[in-house]
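Note that one protein chain of the assembly has been removed; the remaining protein chains are unaltered in position.
After this line comes chain A, so read on.
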Amino acid sequence: MAHSYTPGLRVTSHAELIRERRLPLKGDVLVQAGDAVEARTVVARTDLPGNVQTVNLAAKLSLDPAKVPSALARPLGSAVRKGEIIAEAKGLFGLMSQKVEAPSDGTLESVSSITGQLIFREPPLPIEVEAYVRGVVDEVLPGEGVRIRTEGAFLQGIFGVGGETHGPVAMVSSGPEAELTADLLRPEHRDHVVVGGCYVSHATLMRARDLRVAAVVVGGFDDRDLRQLLGRDLGVAITGSETLGFTLILTEGFGRIAMAARSWNLLAAHVGELASVSGATQIRAGVMRPEIIIPRIGEMSAPAAEMGSGFELGAHIRVIRAPYFGRIGAVSALPPELHDLDSGTRVRVMHVRFTDDGSEALVPRANVELIER
């Protein structure tokens, strides 16, 4: 059998991270290598080319397409204002002239003498890229952007919606197994990254939005409520561009699942500190998970040990499918032979001793993920 392993999600008090901040097109980089940046610092800027419109001049001027280029009122490349005359044709005996006005502000880009179409480009749209995390500019990508180096606490979620945001961490539920209810959210949570326990409902999220909470981090959430939140069933897990008014990160999955104590404790150790949060998730080749970064530049001790590349006896794992979904334990045996599951499937398994009650269970190796020590 091929070697395979589930890398699991990173939850660590110390990570060194690089975040690339790139413009969608070439532009200007506004910072230099070695510069200290805050999350809101604008690091690069550019202008996106405007949308293209086609204008059928031949039809509008009742002209043969071959004559359309000479009917342009301004040379190609000219910038024009909305309503300005861009092409003109004289009618019979030079009397009834027909004119075409610019559909918006823009530029005359090209014209075809075969089809008589004008390609008209709307004005450019300015785009700015922020640093997203507090850190230091590690490298400048000339004309494209920068790489920001940062270090601090780092937590990956399993699924998120909403884009990048930041705010101080606030622990709101009474513990990792408690639900985040609407009555716990108060006006002082505005612009904060609010941490709940095992579950949040749609009603509570609406309250968070009304209070302008920056982000909500919880163990679980119902898909039914996700549907209500997005206004549609989420078919393919490519998220991050939703405009919900806040960012939502699930640390465990769908349903009511206690947040792993390790994640809860890590966030609790950083109450009041600024966290950078991104809900962007892509589950396909080149997987991307949502993240919470709490930068602590130059204040950290030695980095935590990295994970090994496979399962070992004693390794800490979390079960990620029913019937033990969400439970945490340690690997107690790794039998090499295939085992029959209740479903009838013959697969490789492991024995797991659960942390909460010390009981043991047989679990398919494909259904667990490693947790960093």
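The rule we apply is simple: contacts are C-beta pairs under 8 Å (C-beta built on N, C-alpha and C of every residue); 3 or more make two chains touch, one makes a residue touch a chain; residues count from 1.
In this section, contacts and distances are computed from a predicted model.
Selecting from "ABC transporter substrate-binding protein", "Methylaspartate mutase", "histidine kinase" or "Acyl-CoA dehydrogenase family protein", the unshown chain of this assembly corresponds to "Methylaspartate mutase" (UniProt protein name). Of the options A:Ser78, A:Gln98, A:Thr115 or A:Ser332, the residue whose C-beta touches the omitted chain is A:Thr115. Checked against the full complex, the candidates A:Ala237, A:Ala261 or A:Leu334 give a single residue touching the omitted chain, namely A:Ala237.
Looking at chain A, the residues touching the absent chain are 2-4, 6, 51-54, 109-110, 112, 114-115, 117, 119, 158-159, 222-224, 226-227, 232-237, 253-255, 281, 283-286, 320-323, 325, 341-347, 363-364, 366-367, 369.
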